[in-house]
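To start, I am sharing the structure in question, which I have written as structure tokens.
Removed: one protein chain of the complex. Kept in place: all other protein chains.
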Amino acid sequence: MNWIYFADLAGCAVFAIAGTLLAFRKQMDGFGVIVLASATAIGGGTTRDLILDVPVFWVADPTYFAVIAGSALGTIVWLRFKAYIPVNRLLFADALGIAFFTVLGAEKALSNGVHPIIAVILGTMTAVFGGMIRDVLARDVPMVLKSELYATTCIAGGVLFVLLYPLHPGIAMVSAMLATLGLRLGAIRYHWSLTVFKEPPGY
Amino acid sequence: MNWIYFADLAGCAVFAIAGTLLAFRKQMDGFGVIVLASATAIGGGTTRDLILDVPVFWVADPTYFAVIAGSALGTIVWLRFKAYIPVNRLLFADALGIAFFTVLGAEKALSNGVHPIIAVILGTMTAVFGGMIRDVLARDVPMVLKSELYATTCIAGGVLFVLLYPLHPGIAMVSAMLATLGLRLGAIRYHWSLTVFKEPPGY
Partner (left out) sequence: MNWIYFADLAGCAVFAIAGTLLAFRKQMDGFGVIVLASATAIGGGTTRDLILDVPVFWVADPTYFAVIAGSALGTIVWLRFKAYIPVNRLLFADALGIAFFTVLGAEKALSNGVHPIIAVILGTMTAVFGGMIRDVLARDVPMVLKSELYATTCIAGGVLFVLLYPLHPGIAMVSAMLATLGLRLGAIRYHWSLTVFKEPPGY
């Protein structure tokens, strides 16, 4: 299934752009850009592959790093000429990356024979770990811990995917990607959130 | 040996509660709770299993996540009604988790044929890495780097375990768990510490 590979590369490109933009905001030099772009793009999938004990996806295929380097370079050129960050388009691209990575991660986990619940968890890890590592390195509050329904949408998309998977893998992937994307865009647009603590702690 | 499995689940429950309480203090939303609870509970064992190159313990058994989700939910309900953190009971529970995880980690390392010194190190990693990842994500100073004898007790418990192991595995586990628990509670009670630098650096 060739389009899976392209969706994976597209997710890497989008996340590499997000990492480069954070490096720009934090005024880092050339290698800081590469580290943040790469950590965002491959951090999640690397963690997933290590835990599944399968070969790490980028070790046998330098294409991923070509895509990351190209995306980072393109972003740097853009910022030199424009010097502003198109926040809305960035949030949309990030939502697309999350939708791709959740479903691709869950699919890889399922086809390695793990329990559906574990597949949902590994899909979510694929989608959110890269950004989490990026935010830790750049000393930001991890977006995943603060933002509106950020990872909750991944869990919802992953659950939909493992439910539909027995019917038809391809339909399950496309539906779950669209559902994750829609939920995330809705959460951004309408500021949905999942508040669990009734009031701020009084100490 | 079924009680080992229950000790492992009990350790996860205790650490998931500790993670949830930190998420409460940091005013995080629903997924922040899940991330911090899970990172605390499974971070150490996951690192150990990756380094030993054995299957990661929770991948084949969704029970762990059921326990984590249950503990986090129970803690959230408790906080909604009580809205305070029982610090003393929490410290005791945390000490219990450390004692369990140190010994269970060292035992798993030994039964995979590593050198006793490495088994002590892996036992300590099992006990402290989860909390370390949690503190890094929540942007706290890692407790393990500051607190009274926090990990030193793990090393002591691990050493006792590998020394007694050749005599009788079961006795070694119980003695080392009790010793770790006792040392940690003593360190909390009497503020023991291990000062290595004579005076504060003057610059």
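A and B label the chains in the order they appear, each numbered from 1.
Here, a contact is a pair of C-beta atoms (placed from the backbone, for glycine too) under 8 Å apart; a residue touches a chain by one contact, two chains touch by 3 or more.
From a predicted model like this one, the values you see are computed outputs, not experimental measurements.
Contact with the chain not shown here comes from a single listed residue; of A:35, A:163 or A:185, that residue is A:35. Residues of subunit B that touch the chain left out of view are 50-53, 114-115, 117-118, 121, 132, 136, 139, 141-142, 144-146, 148-152, 155, 193-203.
Seen across the whole complex, the unshown chain contacts subunit A at 23-36, 46, 50, 53, 55-56, 58-60, 62, 65, 76, 79-80, 83-84, 136-139.
The definition used in the following text is that only the chains that are shown with their structure count from here on.
Separating the centre of subunit A from that of subunit B, both taken as means of CA atoms, is a distance of 29 Å.
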